[in-house]
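Note that one protein chain of the assembly has been removed; the remaining protein chains are unaltered in position.
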Amino acid sequence: MTERQAPFILFQIADTTYAVHSEAVQQMEMVEHITPVPNAPPFVEGVVLSRGQVIPAINLRTRFGLEKKPYDLRTRLIVVRSGERTVGLIVDSAREFLAIPPEAIQPPPDTASGMSERYLEGIAILDKRLILILNVDAVLSIAPSEELHLAEAIAEVKDALLAEENPPA
Amino acid sequence: MPNILVADDSPTMRRMVIASLQSLPNVHFEEASSGLEAIERLALAPVHLIVLDLNMPDIHGLEVLHFTRRHEVFRSIPVIVLTTKGDEASRAEALSAGAAIYITKPFEPHLLAQYARDLLETA
Partner (left out) sequence: MTPASTNVFTEFLDDYFAECDEHLTAMRRNLLTLESLAQQERVDVSLLDELFRSLHTIKGLSGMVGLAEAEQLAHLMESILRALRRHQLDLSDEAVDALILGTRTLEQVIATRQTRQPLPDIAPAIKQLEAITGPLPDLPPSPEETPTAATETRLPLPRESGPPAFTLREGERAWLFQFTPARALAERGISVDSIRTRLQEIGQIVHAAPRIQDGGKVTFEFLVTTDADDSTFTPWQEDGLTWAPYEPPPPTPAATGLKAVPTPSIGPPNVVRVDLTRVDDLMQTIGDLVISRARLEDTLTSLARHVPAAQQRQLQEINQALERQLRSLREGVMRLRMVPLGEIFERMKFVVRDLARERRQEINLALSGQETEIDKLVVERMLDPLLHLVRNAVSHGLEPAEERLAQGKPAEGTIALRAATAGDSVIIEIEDDGRGIDRERVAEQARAQGLLDAEAPLDDPTLLDILCTTGFSTRRQADRASGRGVGLDVVKKTVEELGGSLALDTEVGRGTRFTIRLPLTLAIVDALIVSVGGQRFAVPLPSVREVIEARPKDVTVLGNEDEMLSYHGDVLPLIRLAARFGLQEQFERAFYVLVAAHGAKAAGIVVDRILGQREIVVRAISDPLIQVPGIAGATELGDGRPLLIINPAVLIGSRR
């Protein structure tokens, strides 16, 4: 049953749970000392120093087209590596480290916007909890000017799943 | 503990030679980047085998070889001459001057190690 369970870091944004491969995560920190960078894209909160390196701090809420929310004690900065780049992702909270068995992961459902196939690696349902596995490389490689309405995409995913669970009579 | 002197003006080549001989039991290496330095190493520490490049700055490898053959103290140290393709004409001179073996670069590392082992054992 347990053939290579892939470890993930789970985080929350606006009550939705996301996962990133833990091997892509360099570290997780409380959010402090972000220096704003003038004229940077709106979802870039600024720069932080991580292990002596200057990296951008991306507000994933803003990036996903959601409303901003003040930082609190649960806000986290997840430092991820993607290819040559290192970036910090600001998320509502991030606490869990979870091994997801491969058979629990399914491809993202087809949605009208096509958004989910592009930015999700897959989805998993564990204990009735929906986990969206984020494709970090894809999210980072989009042009800063392109808007990412992930909230709508997520709603679509949830609808698609609900439809599966309760097929219309 | 056998001491091997590796004399070559190219630091990379010295590293390659040392890597090839690393497998020999308990050996220790001395390095020299010129002919004069090679002779200085000989004067300062007991050396049991010399791996000698010919084309070196200041004094030529053959001069180093002649020098060691002419002097009682160094005469018994076996010498492997290791030189680049194109210097083959110096083979006869090197061998007649008393080099034990003459090898051309590029060399086979295990062959060099084999020769070195044999020479250290018979010495």
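Each chain carries a letter (A and B) given by its place in the written order, and its residues are counted from 1.
The rule we apply is simple: a residue touches a chain if its C-beta (ideal position, glycine included) is under 8 Å from a C-beta of that chain, and two chains touch if they have at least 3 such contacts.
Note that the coordinates shown come from a computational prediction; the quantities given were computed from them, not determined experimentally.
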Contacts of the hidden chain among displayed chains: A, B
Selected residue (touches chain absent from view) among A:V20, A:V47 or A:I105: A:V47
Per the touch definition above, residue among A:I58, A:V80, A:I100 or A:V136 touching the missing chain: A:I58
In chain A, positions touching the absent partner: 32-33, 35-41, 44, 46-49, 52-56, 58, 85-87, 144
Absent-chain interface as seen on chain B, which is shown: 9-13, 15-16, 19, 33-34, 36-37, 39-40, 42-44, 54-55, 57-60, 62-63, 66-67, 70-73, 84-90, 93, 105-107, 109
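One rule holds in what follows: only the chains that are shown with their structure count from here on.
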Centre-of-Cα separation between chain B and chain A, whole angstrom: 62
